[in-house]
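Structure first, then comments.
And now, chain A:
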Amino acid sequence: MLSFFEKTFPHGVHPPTHKSKTQAKPVRRLPFAPELVLPLSQHFGKASTSLVHAGQEVVRGEPLAKADGFMSVPLHAPATGTVDRIELMRTARGPKTEAIVLKVHPGAAQEVLYDLPQEISKMTQEELVDAVQETGMVGLGGASFPTHVKMRVPEEHQVDTVLVNGCECEPYLTTDHRVMLEQPDDLLAGIRIAMRTVGAKKAVIGVEDNKLDAVKEIRAVLPQDDSISIQTVPTKYPQGAEKMLTKAILNREVPSGGFPSAIGVSVFNVATLAELGRLLPHSRGLIERVVTVTGPGVKKPGNYLVALGTPIRFVMEYAGFNGGAGQLILGGPMMGQTAASLDVPITKGIGGILVMTEEDASKRPHTVHPCIKCSSCVKACPIQLNPSYLGMLAHKREYTVMADKFNLFDCFECGSCSFVCPSGIPLVQYFRIAKAVLKN
Partner candidate 1 sequence: MTVSANNNSESSGQQKKSETPPPVQNLPSNTVMIRALGGIATIAGVIIVFVFQFTQPYIAENKRRAIEKAIYQVVPGAVNRTSYLLNEQALMLETEFNESESSGSSTVSQVSTETIYAAFDASGKLVGIAMEAAAQGYQDVIRILYGYSPECECITGISILKSTETPGLGDKIGTDLKFLANFIALDAKLNQEKTALLNPIETVKHGRKTADWQIDSISGATVSSNAIGKMLRESTKKMLPLLIKHLHKIIKS
Partner candidate 2 sequence: MTTNTSAAHSEVKLKSQPDSMDTFLRGIWQDNPVFVMLLGMCPVLAVTNSVVNALAMGIASLFVLFCSNTLVALLRNFIPKQVRIASYIVIIATFVTVVDYVIQAISLDLYNALGAFIQLIVVNCIILGRAEAFASKNKVGAAMLDALGMGIGFTLALLCLGGVREILGNGTFLGISLFGENFQAWSVMILPPGGFFVLGAWLLLFNWLKERKDMKALSPDLQLAETKN
Partner candidate 3 sequence: MATDSMMFVFLNACIINNFVLSSFLGICPFLGVSGKLSTAWNMGLATTFVMFVSSLCAYGINLLLIEFQLEFLRLICYIAVIASAVQLVEMTLKKFSPVLFRALGIFLPLITTNCAILGLALFQTFREYNFLQSVAYSLGAGAGFTLALILMAGLRERLQLSDVPNVSQGAAMSLMLAGLLSLSFMGFAGLGN
């Protein structure tokens, strides 16, 4: 009903947010783990190529790997130490990938030595894109898409607005919230860089209305000329999805299979821009990030600034378990992945560690009923797909029909349909399988 008056997108769901545990906790730096694991592929695109060899000493902030082409980003050393080895290591994504293992020098000062101020206002758009690539920046919201790629607008498109995504609609996570509260100036700097790079005259920050303190904080530093504004949107999942945000704030729809730049929009996450605004003027690299560690299975929930490559086990030991065999989710509960092992490292795309107890896990439906056509999923799907019918098709392995007639590939796996399904059908999993089968 309220959607008539408020700026939002149709459909969506309202999972309980569970943010109160951590949203008031300032970001605290986590100590360095004795050993850091740095996979060469922490981003969407080609893996970077290593610049170091085993036994080499590196200084915090020094590049460890360089980008392999345009669809790739470099990797910087999160701590001063010695390269122990380069070998296949387990990562959160599952398969083992090549990673640099760094032994941290216990007593080192851990100051960032690679610091070279640069004059941003004199750089061209091309130079800016290259500079962004040099920071190793990727989307910190979870997708890990190289930021500089997003910033290079295709020639046929003209971007007029930069949308800054401060929604953080995933339950439990509060990293973006804390960043907005604590680094409003960095954020503004980042927004200006983004605007210059994509050639937009306007920027809008979209924040869900459960983070009004952050709105207030940002509003205080906004420029007078209205080029950058802030807009509250209703708290609803998946408000933070790129497509949903453009619909909600600008009432524009990203074409199916296309990029936001086709409708004159570039969307960046607040944490990404804040980090960019902090790093780029000094041409530093991305070496640490804020991670929310929370969930019923954690003793000291909070927002931690964690050096990339820190093993999750180390983070968990610091934050404390409540005990009991549960489930470990990297990211939010709606779209995050379960970690197969505690030995995987924190990478650029991990914004949260969520520990569920066994009790929580058992609350989920364990028997799958047939679809009763209740239409809950249809009412939930933000893309207006028909998950009910897609699910039935998937059940009968009619994958081609799903793609040809029912727009399977527009699904971005937000999980809303599975969340509301009373029959407990793992719809998103079905769709992932269907997509995977079709892609092969």
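Candidate entries met the following condition: all candidates are chains of the complex that A comes from, given by their letters.
General remarks:
Quick note on the criterion: a residue touches a chain if its C-beta (ideal position, glycine included) is under 8 Å from a C-beta of that chain, and two chains touch if they have at least 3 such contacts; residues count from 1.
Predicted, not measured: the structure shown is a model, and the values here were computed from it.
Every option in 1, 2 or 3 belongs to this complex, yet chain A touches just one of them, candidate 3.
Contact residues of chain A toward candidate 3 in the complex are 370, 389, 392-393, 395-396, 398.
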